[in-house]
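Okay, so here's the structure we're looking at.
Only a single protein chain was left out; the remaining protein chains are all shown in position.
Moving on to chain A:
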Amino acid sequence: MRDVIIIGAGGGGPVVAKELAERGLDVLVLEAGARHANPEQEWSYLENHMNSTLTGKFRVGPSDPTRPGWFRELTKPGSISQVAGVGGTTLHYYGNSPRAMPGVFAGYRGADRNLYDTRFRFPFTYDEMRPYYEWTEATLPVQTAAMGKKEKAFFDSAEAAGLSPLTGKDVTRAGFRPQENAILQPGGNAGKTRDSSQLRYPDATGCTFCGHCFQGCQIPKGAPRNLKARRSTDNSYIPMALTADLYKPGGKAVTLLSDAYVTRIISDRPRFSLGRVARGVEWRDTNTGETHSEEARVVIMAGGCIENPRLWHNSELPDFNGWVGRGLTDHALDWVVGQFPHDVGGTEGAASSSRADFPGYGSIENTANMPAIHANNLSDSNTGIRSLYDNGQANTGSWDGKSGRVYGTELKDMMSDVNRLMAVLILTDDDVEYQNRVDVSQAFTDEHGPVARVRMEKRNRSRRTVRNRNYLTNRAAEILRAGGASKIIRMDWNPVLLHMQSSMRMGDSARNSVLDENCEARAVEGLYIADHSALPNAIGGPNPTLTSQALATRTAEKIFQKHFGGDSWVSRESPVSSINDAVTRAVIQRGI
């Protein structure tokens, strides 16, 4: 019997794994996807090779690329951007690590308090969260992003549009700023040369401005895994979890099994109780098809916003209030693009190093993209193809003409110089809405049971969600205009499920939450959730991973206290950074 079994090694799972490994617990991590142990040998900088949702290295599917991916049913137009594998969707992520808007926490008293999703706040205060942010920021670590051409162009445009810079980690008013990124900033030759022979570690450290964050971070070449620039969990928390015995007195390395798809959470029903107690899990080896099971004192789900509800239903766990899988938030993403008469660095440097925040509405950020993803993003819309049809949903605003897909010669013209494009991603502070949910398909089953079915009612979002999205797209277009864009397009994307939160939400009310204020399942004792699905809301629009990792750190403490008789540590100890020399030595010694 293990102390703890963790299901999923994505953005959240490895955080609890590392924290509990440092406490000396016996932790088993089961990850459905591939391990990616040798990025420099196995990865490339190429968009299709790495990112094709069908055959790419980073997809939701088994590690063998010749086998089909794992299908999810969508009931409405949309797309899902996730990755199965050690690192999960952080293999793709841009490392942007802003804190949540304080207004989404209990006890918030700011003058703008009614602007937020007031029905679904965090069940505790921002002040209680702050030490967990600090701990996580030091562990990753999070650093202020460097500036290149595209950041300079964005800052100049934001200033020209009347915004002023923000200088703090806590967002208290609207403004623009460099990203707080989980990326090691450039050192040595990094960022200064395109000569690959000068960019090997240790001649170059941190981000080399290669422009390939989306393809996974393997730079600087030759660096130990924990010193790769971007701090996706495969480069940060996982190397720590696998070496906790070496760098931390009293620590115990976790056992990590990849290609291990958990198909069932085993639970008992105690006499005289409607609820259950978690006992362990069953999983399937995705290579051999063999099934295994193991028991544990605590089971932690960290399979992400889509797979957790599926696994819950397929395990026949109780759903007393009907909220399992409900209240999925997705930041109602949208995309506003400006075409400039000059080079604005549209493909260069770290994927996103500048942003603007609008408390009560959400955030926007400038992104760099390679050509195919630019073209892809210009071809997604809920409002038809510009100049051909609009599905009866045209949007007009500060951008040029109607929203819609850019196609044909217009696409070819927009794409004629990708470095002249400034692409702004819209992160809406969207509401927790009962209708937006994940359950299981009635029509499709795979080798792991009925597949997940995702409903995102794009055309039926709350008034506040729609208002916020329109507000942000207009602000983005104004910034692009002020910066001198000659043509501005708003896409009005179909749901692009890339930031997902709150499908198994924590909350203070048993009527509308799956998890209690410690992220333990209300219906299943000893079952916790430690990924983005546990978040109580859309955190006000900022990118969610830091917040979910800070929350997972808090959950690790709660588990250690309740089930293993331990003490909390975040307020009493200093965190070990994932780039600490002791960790580097441990990573090299273990050959990770």
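Just so we're on the same page, a contact is a pair of C-beta atoms (placed from the backbone, for glycine too) under 8 Å apart; a residue touches a chain by one contact, two chains touch by 3 or more; residues count from 1.
Just so it is clear, contacts and distances are computed from a predicted model.
Visitor: The chain dropped from view, which UniProt name applies: "2-amino-4-ketopentanoate thiolase beta subunit", "(2Fe-2S)-binding protein", "Gluconate 2-dehydrogenase subunit 3" or "Fumarate reductase iron-sulfur subunit"?
Guide: Record says "Gluconate 2-dehydrogenase subunit 3".
Visitor: Identify the residue among A:His36, A:Arg177, A:Lys228 or A:Lys402 that touches the chain left out of the display.
Guide: In the complete complex, the chain left out is touched by residue A:Arg177.
Visitor: Just one of A:Leu184, A:Leu199, A:Ala278 or A:Cys305 touches the chain that is missing; which is it?
Guide: In the full complex, the listed residue that touches the missing chain is A:Leu199.
Visitor: Sort through A:Ser157, A:Thr208, A:Thr286 or A:Ser352 and give me the one touching the missing partner chain.
Guide: With A:Ser157, A:Thr208, A:Thr286 or A:Ser352 as choices, the missing chain is touched by A:Thr208.
Visitor: For the chain left off this view, which of A:Asp3, A:Asp117 or A:Glu151 is in contact with it?
Guide: Of all options in A:Asp3, A:Asp117 or A:Glu151, contact with the hidden chain holds for A:Glu151.
Visitor: Of A:Gly168, A:Pro270 or A:Gly322, which sits in contact with the chain we cannot see?
Guide: Touching the chain that is not displayed is residue A:Gly168.
Visitor: I need the residue numbers on chain A that touch the omitted chain, in ascending order.
Guide: Chain A touches the missing chain through residues 42-49, 52-55, 68-69, 71, 73-79, 130, 134, 143-144, 146-149, 151-152, 155, 165, 167-170, 177-178, 180, 185-186, 189-196, 199-200, 204, 208-211, 219-221, 345, 347-349, 354, 370-376, 378-380, 382, 384-385, 388-389, 391-393, 405, 407-409, 411-412, 415-419, 441-444, 446, 458-459, 494.
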